[in-house]
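All protein chains of the complex are present and in place, except for one that has been dropped.
For clarity, chains are labelled A, B and C in written order, and residue numbers in each chain start from 1.
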Amino acid sequence: MSQGLHMISLTHSPIDYFALTESVRSSQSGAVVLFLGTVREMTDGRRTVALDYEGYPEMAEAKLAELETVARSKWPIDRIGIIHRLGRLELGDISVAVAVSCPHRKQAFEAGQYLIDELKVTVPIWKQENWDDGTTEWVHPGGGNSKP
Amino acid sequence: MSQGLHMISLTHSPIDYFALTESVRSSQSGAVVLFLGTVREMTDGRRTVALDYEGYPEMAEAKLAELETVARSKWPIDRIGIIHRLGRLELGDISVAVAVSCPHRKQAFEAGQYLIDELKVTVPIWKQENWDDGTTEWVHPGGGNSKP
Amino acid sequence: MLRVKLFAKARDVAGCPMLEIPWKDGQTVSDLKQLLVAQHPGLGPLIPQLLVAINNDYADDGVVIQATDEVACFPPVSGG
Partner (left out) sequence: MLRVKLFAKARDVAGCPMLEIPWKDGQTVSDLKQLLVAQHPGLGPLIPQLLVAINNDYADDGVVIQATDEVACFPPVSGG
């Protein structure tokens, strides 16, 4: 694939979104959009103390590469960077960072939102809630056994 | 105004978007969206060598504060940060950074896009193109003498 | 006298960042535009798009300006 510059990876370390964002900046683009997913304390009135993320790395990387290809077919994307963190994350930690640059801002917003929306339904990564009452619970969105 | 934490300003220095983004992160929010406007080399086939940004600072700050108030009335925004740079900018430099955090990602994307879209039509800042043929040209979007 | 700040191309055309315009009670934004062109004919082509701000807010043609108001005139904005 000839997709220009990109940085797509899984990591067990804190995400350096500054380096990621710098990697997509370019004088060919007037717009950069960065999305960060962060660990939120409250969900439907329940309190989270931590999240554990697990991935299927080979397939996750294949699906992320596919996602990049599809996004590039829809928008005039200059550069893309995606990093997803795995392992134990505390409140406020960054679980995922998506950065994209395009000539114009509408394209960059649309592409960024598409990438994170699709990542959440197609890339094999799962999170387990650690609630403040000591219980744990896998988050598995419901809905049919069709392909996501 | 009691609008929670925010950082809204004009600057003649390079924009530290990392500090700006850190300032909007919070464990109450699951989503951060950052937009960067950067100086693009090519516009309609013409080559830019630099942009000069000029502002009307008192009114620009008043309009940015208004923008924050309106955005907070539309989305459940946690924190907002906006910095616009003035003066001479070279290719690839960041002219504006908008960061916003919300509980969920759709809200953060919508709020971020609203803030930059409105900034570009209501905040009194102007740019002058420096084309590679040595000419300069104020960028003044056309369209009636109604309020923007 | 009404002090009027000018920005961007309006300032370049007038050759000055601040004009002083003789001002009478009851005159409006529309009157200001006519007086500006009378003083600086070069501003004429900018008038159809010219924006006027009074005390940091955009003002329509019919709004009355007090001599003590902070007034600014400028073309459509192009920040971002």
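Assume contacts are C-beta pairs under 8 Å (C-beta built on N, C-alpha and C of every residue); 3 or more make two chains touch, one makes a residue touch a chain.
Nothing here was measured: the structure is a model prediction, and the numbers come from that model.
Novice: With touch defined as in the header, list the contact partners of the absent chain among those displayed.
Specialist: Even though it is not drawn, that chain still touches A.
Novice: Taking the entire complex into account, which one of A:D44, A:E58 or A:D133 touches the absent chain?
Specialist: Answering carefully, the residue with contact to the hidden chain is A:E58.
Novice: Spell out, residue by residue, where the missing chain touches chain A.
Specialist: Residues 37, 53-56, 58-60, 62-63, 84, 95-96, 116, 119-128, 138-148 of chain A touch the chain absent from view.
Just so it is clear, only the chains that are shown with their structure count from here on.
Novice: If you average the Cα atoms of each chain, whose average lands nearest the overall Cα average?
Specialist: Smallest centre-to-centre distance to the global C-alpha mean: chain B.
Novice: On a C-alpha centroid basis, what's the spacing between chain A and chain C, in Å?
Specialist: 49
Novice: So, what's the distance in Å between the C-alpha centres of chain B and chain A?
Specialist: It comes to 24 Å between the two C-alpha centres.
Novice: Where in chain B do residues touch at least two different other chains?
Specialist: Within chain B, residues 37, 116 contact more than one other chain.
Novice: If you look at chain C, which of its residues touch at least two other chains?
Specialist: Not one residue of chain C touches more than one other chain, so the list is empty.
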